[in-house]
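Some notes on the structure that comes next.
Below is a slice of the complex: some chains, not all, each in place.
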Amino acid sequence: MKKIEAIIRHFKLEDVKAALVAASIEGMTVAEVRGFGRQKGHKETYRGAEYVVDFMPKVKLEIVLSDAVADKAIQVIQEAARTGNIGDGKIFVSNIDEVIRIRTGESGEEAI
Amino acid sequence: MNLGMLSVLSDISMIRKGGLILLLLMGSLLATQSSFADESAAEGAKTEEAVPAVVEAEPEVVEEVTLISVNESVGTVVSEVGLLWTCIAAFLVFFMQAGFALVEAGFTRSKNAVNIIMKNLMDFSIGSISFWLVGFGLMFGATTTGFFGTTDFFVSGLDADGNPDNWTYAFLIFQTVFAATAATIVSGAMAERTKFVSYLIYTVAITVIVYPIAGSWSWGNLYHGSDVHAGGWLGNMGFIDFAGSTVVHSVGGWAALAGAIVIGARKGKFNKDGSVTPIMGHSMPLAALGVFILWLGWFGFNPGSTTSLDGGNFARVAVTTNLSAVGGCVAALITGWVMFGKPDVSLALNGVLAGLVSITAPCYNVSPCSSLCIGLIGGVICVLSVVMFDKLKIDDPVGAISVHGVCGAWGTLSAGLFAQEIFGGTNGLFFGGGTAQLVTQVIGIVAYFVWAFGVSLVIFLGIKYTIGLRVSEEEELRGLDITEHGMHAYPYLQHVESN
């Protein structure tokens, strides 16, 4: 099984979720994060002193799914989350050895 | 100290800009003041004692205590206590600005909280200045037409003999905070998408034109006597609006309606399928505190509109004001509960304000029982109106149009239904007075709608097609706080605001 981690823009979350659901991917976990990357933060002043906001608020999506649907999911996310401007985010894919559903104790692909 | 400081500062160009502002201010000031100086020199003869200090006050000891002198002393006390009450009421009404700021901030998203607070702060600040400069004169200056005044701009408060007249000052501060209330209503309905500069421009317009002229129709003769003031045309018809359901609140509400229509809905509020995606406010505790503060302020707004001891009638007004507020709250709660299945906090809070706005016109002329009814109906109307504006796809984040515009109209109408002669006016429809008063009330409601909505529409369209009224889509998404003010309301907190 695979884990997809996608760092996306806040206001794209609803679109990405809808696209995933449309692609029958119906489980995910979301966290608030702050991202640092090429999208350089903006300069601001507070009471006359300058500062740089270089950590931009982003949303991180984690989706565990079977190998079969991983590529589909990646494509769906990439399309839904894209604006074309710097800072759209990244998708990271890694391996998951085991999944357990706490409620039932099911494991493996059934548990997703 | 100055020398050290200055050397540190001198090489910095932005400081120069700041210094420049200071110099400009100082310069224009000297120019202005020198003319004053002449004026004041001319009357330099007067030599009152300089005792701004704390003295256990006593009626001035006239040479001889006569019946007449004592009677006059009593008159002086009564009028000075009236000034005191007027001022205290003005302070309470001033505090409503904090209430508006909190209600509007609480009912909108945190990414726009700084912006909405700034708007409330600045409309009061700019409004205070522009009302003093121009608005007051338009509203209360001498007139032969009854449509607007033409004297008393740039209020100095000196009487014909060049002596300060404290009644003028008390009346000025009281009317200033009322004007600011009308102005501040607009910000709520246009929240989360209006350009800061454009809002400031509108603020000047409402405190200089829209509100003062409207106000002069009903209240224009409260300052000058009938020798120089023909009376406002609506006031002359016997229009009842004791503390401003229409004159203040509906005027603000209809201006807000014009603004909300011209600017359009917030991104994401109305869906193509006709459904509505609610955009929740970010802090119910702040909104609730705002409502409590407004409620407190209303005890200055309504009872204070006696602007004198007036035989203690402020006490009756306090009772009617409170009963209508609680009526509005209970009715809105129940209506929301029945319609949507849960006791909705935001509707209950709106309900309080609905009750308060409703009773503002008739508060002096109705019984406690009537005031409770007026509030109850106001609360129901408010909820229906909130739902209706959503159906009409007019996006009013805080319900300002429903609360101030619609309930203001209802309250003004209700004076024609519930007024009772025993409280010092005519009888309304329900108390055997026939429809005379009611018709007058309707004329007033319509006239104010046409004026406030019409003129505001023109102004907002003017702003829209010149400097622009609305922020860009990206600015709206990122929030006005960071894009307009370079600052977050809660810099260290992450608010999960997906739209």
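Going in written order, the chains are labelled A and B, and every chain counts its residues from 1.
Everything below uses one rule, namely that a residue touches a chain if its C-beta (ideal position, glycine included) is under 8 Å from a C-beta of that chain, and two chains touch if they have at least 3 such contacts.
All values reported here derive from a predicted model rather than from experimental measurement.
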Assembly formula [one copy per chain kind displayed, counts for the whole file]: A x3, B x3
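Definition applied: only the chains that are shown with their structure count from here on.
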Can you give the whole-Å distance between the Cα centres of chain A and chain B? 47
Sites on chain A touched by chain B in the complex: 10-11, 13-14, 32, 34, 44-46, 48, 57
Can you list the chain B residues touching chain A in their complex? 14, 477, 482, 486-487, 494, 496-499
